[in-house]
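The block underneath contains the structure these notes are about, expressed in structure tokens.
Heads up, one of the protein chains got dropped from this complex, but the rest are sitting where they should.
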Amino acid sequence: MKPVCLVLGAGRGIGANVGTYFADHGYHACLVRRSNQEALNESIDLIQKAGNLATGYLINVIEDDSVEDLIENIEQNIGPIEVLVYNLGAQSGMKLLAETSYKEFEWAWRIANLGLFRTAQSLIPLMQQREKGTFLVTSATAAMRGNKNQHSHASAMGGRRMLCQSLNAEFASKGIHIAHIIIDGMVDAPDTLGKMLGDKEFNKLKEDLGSSDLLISPLEIAKTYYQIHLQHRSAWTHELNISSYLDKQWWND
Amino acid sequence: MKPVCLVLGAGRGIGANVGTYFADHGYHACLVRRSNQEALNESIDLIQKAGNLATGYLINVIEDDSVEDLIENIEQNIGPIEVLVYNLGAQSGMKLLAETSYKEFEWAWRIANLGLFRTAQSLIPLMQQREKGTFLVTSATAAMRGNKNQHSHASAMGGRRMLCQSLNAEFASKGIHIAHIIIDGMVDAPDTLGKMLGDKEFNKLKEDLGSSDLLISPLEIAKTYYQIHLQHRSAWTHELNISSYLDKQWWND
Amino acid sequence: MKPVCLVLGAGRGIGANVGTYFADHGYHACLVRRSNQEALNESIDLIQKAGNLATGYLINVIEDDSVEDLIENIEQNIGPIEVLVYNLGAQSGMKLLAETSYKEFEWAWRIANLGLFRTAQSLIPLMQQREKGTFLVTSATAAMRGNKNQHSHASAMGGRRMLCQSLNAEFASKGIHIAHIIIDGMVDAPDTLGKMLGDKEFNKLKEDLGSSDLLISPLEIAKTYYQIHLQHRSAWTHELNISSYLDKQWWND
Partner (left out) sequence: MKPVCLVLGAGRGIGANVGTYFADHGYHACLVRRSNQEALNESIDLIQKAGNLATGYLINVIEDDSVEDLIENIEQNIGPIEVLVYNLGAQSGMKLLAETSYKEFEWAWRIANLGLFRTAQSLIPLMQQREKGTFLVTSATAAMRGNKNQHSHASAMGGRRMLCQSLNAEFASKGIHIAHIIIDGMVDAPDTLGKMLGDKEFNKLKEDLGSSDLLISPLEIAKTYYQIHLQHRSAWTHELNISSYLDKQWWND
């Protein structure tokens, strides 16, 4: 029975790439996304055709009991979850205060914060019994500073960053490696950037950029996620940023 | 008609002191707390006996429409809210992950984040029409780092800090002064520290400390809040910390 | 004998304004600048004509024994230095790495870091004996992040920020109030911004801006410096930022 790498938010960008990369290195990839069975199948097929193990789930993590049941199910039927990738974003577009509804403000928190908290409460006790586990949390610039059209996103991600710190403070010494990974730039991902821009714009952008590497490669992100997981417990990284060499860092003018 | 200083979270610590201080300087203090009519009356009486204006409200800010109705009511019946003091804390004690319920995790977010967001959406448009307004948000060390027994508090306050930044980014240039004030130490406040320790312990602590000034004086905090409000728009402070000279700063060993 | 407010870096911007403001409130202002006797006299005259005390010095703080002798001299002949304003900047223009000489890299450190260290070593023991003293350090955005043409400035100011923290960590509990004040914007100052732009450009800029308050008023900064000094020891601020309501904060896009 292979150990499991559970990816919550397995769009065809960071999520699916991280899952695939772990599958290539001996893990059973469990890919979870909210919708789009076709895209999910595509990701699962890619892994299986390479001779590796993958299982897909269409689940809305913000629904009651969803992630709790999923974790129980996987642990009983597939294998011990050794790696958790929390890749659920809370971006809902550039909106000023008057354009931001209570509903989306709450949604952002439910997906970015409460979902992580629930996942941690369900999964970390199991990891703790095994004295082993990796919690990789994808984050965004909005966790570091609040821009004017990011009220719900910044509030959600800023809270998530602090939650990663408190989890790390409680559980690192128990052998659980929690990492907060700030993706500070545009990722070459059809399900997020592509969706935001629309297919046509996205393809045009990619054509224009050519091999410039301005878009962050999700495969390259996956390699770093895997290396963080491989780190020996005497030399763990809790926080790091990732951006393209062409990106301006968020703190620079 | 005097301008209003509305204090959400008007316990007999920072909240009531800030309200009283603004009342002393020409504002009608509107003090809001969730419960304890007696303590509320005490705070109101103190202001009125000094010949100043004060009105008290027992309101639970996390209830639907509560703060929205309150703001409308005050604007119609008392005066324009020129100063808003968001002093609602989200501390619910030192609890490890297993001890933290979904319910209190959500409560912390509702009071620290959603409440501020709702207040901003109701009040800032009015301030913006008047091209004038001060938003003073009390914050805590948990907004800056997550400790192991602060999962809900840190997540809530970290989100709040980012929300203060995004509000500032959108509204400073419209004349709304938003300040995030990190209280990094124990405040001499019967309704928070006193409640946490119990009356007996609290009184003993105060006796032991004597005039050492280890506890932060809420009156002295109030003076700084007022000075931030007085700052000219060419020289605004958005973030500052406050601690006793005897406190170790959160970043120090 | 009045207590002294010693301003190192007393150009006709923040420095002279802070000195004047403290002189208005009962301090003997000792103004120190490296050059320009005429401008120094002008600042001193303004204070004296208002009926207050001021003494001027042309001193290059980076020279050996300069600040050490000055502090001894003032303490013996003028009065106890109760307030120190370290207002020496280390900006030397926008220069890429190839344009930055070893010499100016060292100069920036000498003025921003070593000068503050020497001042602290000379003055803080005296303040400590009196269990009283305020150390106000003017800082810049470059202390918070390094931009591409700020190699020497950022290195110098980043070091200075940490030194302010270590001084605070050692001496706050001894009654010495150390504050690190990040000026994040252009100040309306003829001796710095004016010198950088040239008189003609500077005057044109001010005319164009009119009463927009985009330039930070050094008088308004002085008021905040004074308020920090007034803070009671139970409620001290160590770090704060100041910018115009029209400034974009350094962390925002």
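We just call them A, B and C in the order they show up, numbering each chain from 1.
By definition in this document, a residue touches a chain if its C-beta (ideal position, glycine included) is under 8 Å from a C-beta of that chain, and two chains touch if they have at least 3 such contacts.
It should be emphasised that the depicted structure is a prediction, and the values quoted were computed from it without experimental measurement.
Peer 1: Which of C:12, C:33, C:160 or C:177 sits in contact with the chain that's absent?
Peer 2: Per the contact definition at the top, the residue touching the missing chain is C:160.
Peer 1: Among C:74, C:111 or C:142, choose the residue that contacts the chain missing from this document, as touch is defined above.
Peer 2: C:142
Peer 1: Under the stated touch rule, tell me which residues of chain C contact the chain that is not displayed.
Peer 2: That gives, for chain C, the contact residues 96-98, 100, 102, 105-106, 109, 113-114, 117-118, 120-121, 124-125, 142-143, 145-152, 154-171.
Peer 1: Residue-wise, where is chain A in contact with the chain that is not depicted?
Peer 2: For chain A, the residues touching the absent chain are 165, 168-169, 172-173, 175, 177, 188, 213-217, 220-221, 223-224, 227, 230-249, 251-252.
Peer 1: Where does chain B touch the missing chain, residue by residue?
Peer 2: That gives, for chain B, the contact residues 144-148, 250-253.
Basically, only the chains that are shown with their structure count from here on.
Peer 1: At the interface of chain A with chain B, does the proportion of residue numbers present on both copies reach over half, so same, or stay under half, so different?
Peer 2: Comparing the two copies, chain A and chain B contact each other through largely the same residue numbers, since over half are shared.
Peer 1: Just curious, how far off is chain C from chain B if you go by their C-alpha centres, in Å?
Peer 2: Taking the mean C-alpha position of each chain, the two centres sit 32 Å apart.
Peer 1: Roughly how many whole angstrom separate the Cα centroids of chain A and chain B?
Peer 2: 34
Peer 1: Which positions in chain A are in touch with at least two other chains?
Peer 2: 145-148
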